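Just one protein chain is left out here, and the rest sit where they should.
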Amino acid sequence: MSISGGLSMGTVRILSLILAQAALAALLPAQDLAVRAPKVLTLSGPPIRDGLVLIQNGKILRVGPASKVKVPMTVKEIVLRKGVVMPALVLAATSQGMDRPNENMAVTPFVEAADGIDPVQPFFEECRRVGYGTVHVIPGSNCILGGVGLVVRPFGPSILSMTVAEPRIQAMSLSKSGMGRIQAVFTLEKALGDMARELSLKAREAREKKEEALAKGEEPPEEKDSLLPGEKRNLAALVKGKGKAFFYCSSKDDLVYAIRLSRRYGFELVPVLSNSCRDAAPLLKKAGLAAVLSPRIEFEETDPDTGEKIHRCPAAELFRAGVPFALTTEYGSDLSKRFPLWQAAAAVRNGVSPEAALAALTTVPARILGLEDRLGSLEKGKDGNLLLLSGDPLDALSWTEKLVIEGKVVYDKAKDPLLQKIFPPEKRKTSGKGGGK
Amino acid sequence: MNWIAPGRGGPPGSSLPALLLPLLLLSPQAGAGRKAGPPRPRRKAPLLIRVGKAYLGTGKVLEPAAILVARGKILAIGKHLPLPKGAKVLDLSGLTAAPGLVDPWAATFLAPSDRRTPHDPAGPTSSGLVRIRPSQARDLLLAGVTALCVTPPGKDGLGPRLAAAALDPSGTPRPILALSGLSLRFSQAGPKDPLAPLRIYKALKKAFEKARDYKEKRDKAQKEEKEFQKKWKEYLAALRKLRPRKKALGKKAPSSRPKASKPSGPKAASRPASGPGRKKTATRPSARKGKVPPRPKRPAPFRIDPAQEVLAAALERKIPVRIEAHTSLEVKKALQLAWEFELRAVLVEPWEVDPEDLDRAARMGITVLYGPLDRAAPGYGEPGFRQDILATFEKAGVPVALGTRGFLSPRFLRDQAALARAMGLSPGGAFRAVTLYAARASGIEALAGSLEKGKRADILFFAGDPADPALPPRRVMLGGKFLPKEVRL
Amino acid sequence: MKAILLSLLSALPAAVAPRAQVTALRAGHLLNGDGKVTKNALVLISGGKILAVKPGGALPAGAEVVDARDLWVTPALVDCGSSMGLAPGNATEEDREVEPAVRAADALDLTDPAFKRALASGVGTICVLPGSKDVISGLAAIVRFTGKDGAPRIVNPAAALVAAMGRDPVAGNIRFPSSHYFRRPTTRMGTVWLFRKAFFDARAASPDTKDPGIRILREALAGRLPLRILARPEFDIRTALNLAEEFNLRVAAVDEAQEAWRVAALLRSARVPAALAPSTRISRADMVKQEWNFAARAAAAGIPAAIQTGRGGGGLSLIAQARTAYRLGMEKGAAFRAVTLVPARILGMEKRIGSLEKGKDADLVLWKGDPFGPAGKVVCVFCGGRKVYGRTPSSKEGSK
Partner (left out) sequence: MRRNTLFWISSLLGALPALPAPAQDVLVLRAGKILVAPGKVLPRGTMVVREGKVFALGRDLATPAGAKELDFPTAVVVPGWVDSWTQATSAGETQELSTAWTPEIRAADALDLESPLWERFARWGVTSVVVTPDPAQVGGGLACLVKTGRKARLVEKALFLQFSLTSRARNRERPPTSLAGQVALIRRNFRKAPKEGPLARALSGKLPALFACRTPAEVQAALRLAAEFHLPKVLLEAPQACRPLPSLLEGSGVGLILTPPGKEAPPWSLGIPAALAGKGLPFAFASACPSYPPVELRLLPAPARRRGLDPVRALAAVTVTPARLLDLSWRIGSLRLGRDADFLVLDGPPAHPGSRILSVFVEGRPVWTAPAGAAKESPK
């Protein structure tokens, strides 16, 4: 991804917004769907036995017991004979799906993940397989200011058609390789401070103009939001306290610093905790923040005080402190980091309540991304993103039977060559046939 | 601390030169990420502590002694103090009080990456401080260290800026001074490059001359800015004088567009331009009758250079300047530099010195600072190495300070002081080397390093000789607060 | 009460005491090493051994009762291949390519917390393998938690002779020697040549040789010492079996045999189990066709498949590996056999551990919930009838 690409993206972005709806309409023609299942987990209320979800125009129209929801004749109905329907999962942050996670330079706030996303990467196929309906792709942790992310649906031929929302969340970090911490702090402060000074200078000039006009008895010029060139827009938003930042915290010190910084500038902070960030729970609780956790859900580490090995599960630590958190996964050879619902089950094994573990994959990330009115639970008016599972979400044997994004089935296990190899049809133990037409 | 002027106007630090704020006292609960505020002890009533004996750290010993502590500071100290109204009394007459030790040359609180990479004056050391583990903090307190000057490694020539931090039993650094010193270094190239000290001296001289220019320009820019503000006010006043006839019209216009104008004044002034709105066709100020005064021209904005600010602070004698100079030639050049720019110089590890420079150093009020005595000295143990160099400086009236240089954990500071005594330093001098003189070499002499009125109440209480490193303090007071029993080991 | 039970349990001498106190364990669910589940079973333990396993019935008079009616009871798991206790990077002696006399037991750090962690996840027996950078890298050690206070103890310092095919002994070796010190095999062919040469030399050596390495190889030739051969892709497995046949060696298991399912018939007929390691052990250089469900396929093909945590360790616990295999299509029974009975057989200890049967050691684990379920958690672990980890559930004296 080149810098010039990043610069030109501003225009592309605006265009994309205009075109997105039209493009979508073309891509997802069948947006009316009804899904019936023995159990529907709405995640906003109690589970519904023999429930039905009716989607119209890509949005949820009704959720309720099958007996009470009438499905129009024209609407296709999928019946899951055995299993559970729940909201499609939301991946709060990933640097996968792009050609590379970070720029080489330290300060690249103008970079846009949108420019690096490659829709044909197997990552997105994997996202559908494991049940993600929405993915937040954001630059990685090897930049002080890494650029802004993009929320996409893991489906579609182009970035345009994949885009769900543009919350323009900036990636921040203090662990740029080859840079000391003092230098990193300095670089970050300088970037933000320079921008703050530029803005305050502009503000001052505007103020003087206003004073002058008032003194002259003229009508003061209207205050306008100085539209900065594209490459400065992202940073200016943060400095003005209007933006949001994902701060990669590799230690508690980073978290403390991030909280202080966000308070100073007023931007919204979402800490992305690495596993070396210990004792974060009380701080987060006090600051009222939700955190994004690393894909390694439980691990052993040496207790720095006693020198003994200890078992840690950050999710359980945050749960005990009452801090909301989002679980994440990583697509790679390590199977233990790959499946979101396994992450949830592992969290449950470590003491997290099943509700909180599922929320960490749905409602919490939706809220973190500011998309709680569209994603995360099955309620009227929200996006019709459904995950059809072959069993209980926390059961090790449950697989994604189908994934529905905005009323369209984008994944079907029966047509997934990889899983067909693992579970040859005659050996299938789960009732994959349920999703009949 | 905020380096560059903060974007959201208003807060006290917003005027650009204020980033100098070397004397800005930073707050304790940095770790908690909570609101800033200096360390306030819980008890409001002053506390009078009676002890059997008190080593003040200045060379004086009081026996018995009473220390009055309030608001985290020492209010008074003397043999017998009158009991102020409402004060609580704590009788520790079985114990000996001593000031908390200061490690003037420590790498504690630095991230591992910062302990390796050399830094320049621009890096904000205090923002880069990281917490240490509570067990490490307790370890240091057990050794009596309560404050340290965090010293990142530097290159030859202009080195890093230093910060002073106090220990917290939880391991969270509490910065005392965000900018407590500047470090310079002569080459360590050794015999390979005998002229290196001269070359580095030249470069340093140039740097300080540049800083002097910078300082002048900055002061001028500040003056100009003030003048502009004045002129601007006059200009506005003049405009207003021309306006009275238009007043009615002027009032009408904004009322027709309710949201368009906001009351101008200090409130609006301190806020950056914000709020949505698209530019509408505004009435162009048409040519007016009467004489319009010339619009004062705003001076070009002055760009604050953090590195130059540090040097400027050194030139203003606000911070001490450490100069690492080992050979007699390096010492000579270091003294010359200090003399030319009237720096508050601290010589670091001068292993040789000419007798005339010795006198000069004493006259210039210079402090010398040494790292670990058992391993740092180049040529240690060689026949030429003079073990009595510390005593030589002491005899000449030059204060000697001792630090651990990041070679050792500051937990060995008292051991090093004992070693200095075994090497010939007087017992009092060895103790001051890790208290008062250490504070002087760290730029926090006004805040810590001795039991004196107005200083931080970082006090150790021993059941014996405070200089015996084998003796852990019985109790430790940090910022006017005793450590709870469970924190003590 | 608990104290009484504990003191009694720990007071039981392992071998003697014919009139030893009988402990009756009432199991809500008994998941045995063969993968079968019995509800409301009764396990009788005496003298560190299992007296009987019954599907229920009356409590014997005077027995100590451990009430685990709301728990799952299983045999303690067996990890047939790991590098626990060996310092990373220090597991292989790279002096020569054939090092039969090097013993993993010699470098073992039994204070390594990895052992405690393994115990806490329900593992009762661990086989520590030396590294895989040699063609023949030495002797594997078996560790059980039978030391003081349940501390790990080496019970067999020479459990098997460990060899490797394929990439590992070749990796990093220079093709053209540039110094007097270089390591030889640079290809798979070279590996096999060194393996054969070692055994030819051992055969040719005089019978009263003092060389410890040759004596160990001769033990293997005589069939008294089993072999563990690392072979990941299908052709390495074939090679390993061919070599075993050529020298008439007893192969206890093919380690990390990810492609075992592709040579199922061969392994079945040779009666060689496959010990499967986590897929993170595989790299592209192994030329293995990566399949998620290699364990399920091996089991489905009728090969006795064991699951091990593998050299390198640091990954998932043994039961978590079994859960992964279960999720990826392995039958529950097969997945559980793969961490109990099959590895016990590989270690040659199937008469003592691996399942709960009469006469076997009382190595058992009490779980809260199904060990394969999302919330399955170890409550306590017994080794040789002694509680070595966790808390025993409430117990009471048996009624008369």
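Labels A, B and C are assigned to the chains in the order they are written; within every chain, residues are numbered from 1.
Everything that follows uses one rule, which is that a residue touches a chain if its C-beta (ideal position, glycine included) is under 8 Å from a C-beta of that chain, and two chains touch if they have at least 3 such contacts.
Because the structure is predicted, anything quoted here is derived from the model rather than measured.
**Student:** So which of B:64, B:94, B:355 or B:397 would be touching the chain we can't see?
**Tutor:** Residue touching the chain left out of view: B:355.
**Student:** I'm checking contacts with the chain that's been left out. Which of C:107, C:274, C:303 or C:381 qualifies?
**Tutor:** C:107
**Student:** Please pick, from C:85, C:226 or C:329, the residue that touches the omitted chain in the full complex.
**Tutor:** Per the contact definition at the top, the residue touching the missing chain is C:85.
**Student:** For chain C, which residues touch the unseen chain?
**Tutor:** Output for chain C: 85-87, 90-96, 99, 101-112, 130-131, 138, 179, 181, 210, 212.
**Student:** Just the residue numbers, please: which parts of chain B touch the chain that's not shown?
**Tutor:** These residues of chain B touch the chain that is not shown: 135-136, 138-139, 142-143, 328, 352-355, 358, 373-375, 380-388, 391-392, 395, 407-409, 411-412, 414-415, 417-419, 421-422, 424, 427, 430, 465, 467-472, 489.
As a working rule, only the chains that are shown with their structure count from here on.
**Student:** Where the centres are mean C-alpha positions, what is the separation of chain A from chain C, in Å?
**Tutor:** A distance of 42 Å separates the two centres.
**Student:** Nearest whole angstrom, what separates the Cα centre of chain B from the Cα centre of chain C?
**Tutor:** For chain B versus chain C, the centre distance works out to 60 Å.
**Student:** Would you mind pulling out the distance in Å between where the CA atoms of chain A average out and where those of chain B do?
**Tutor:** The mean C-alpha positions of chain A and chain B differ by 43 Å.
**Student:** Once bound in the complex, which stretches of chain A touch chain C?
**Tutor:** Answer in residue numbers: 300, 308-309, 311, 333-336, 342, 345, 348-349, 394-397, 418, 421-423, 427.
**Student:** What does chain B use to touch chain A in their complex?
**Tutor:** Counting only chain B, the residues touching chain A are 2-9, 30-34, 110-111, 113-114, 116-117, 119, 122-125, 127-131, 133-135, 152, 232, 235-237, 239-240, 242-243, 246-247, 249-250, 253-254, 257, 260-262, 264, 268-269, 271-280, 282-283, 285, 288, 295, 298, 301, 306.
**Student:** If you look only at chain C, which of its residues touch chain A in the complex?
**Tutor:** Its residues touching chain A are 113-114, 116-117, 278-280, 282, 290-293, 296, 300, 314-316, 320, 323-324, 326-329, 372-377.
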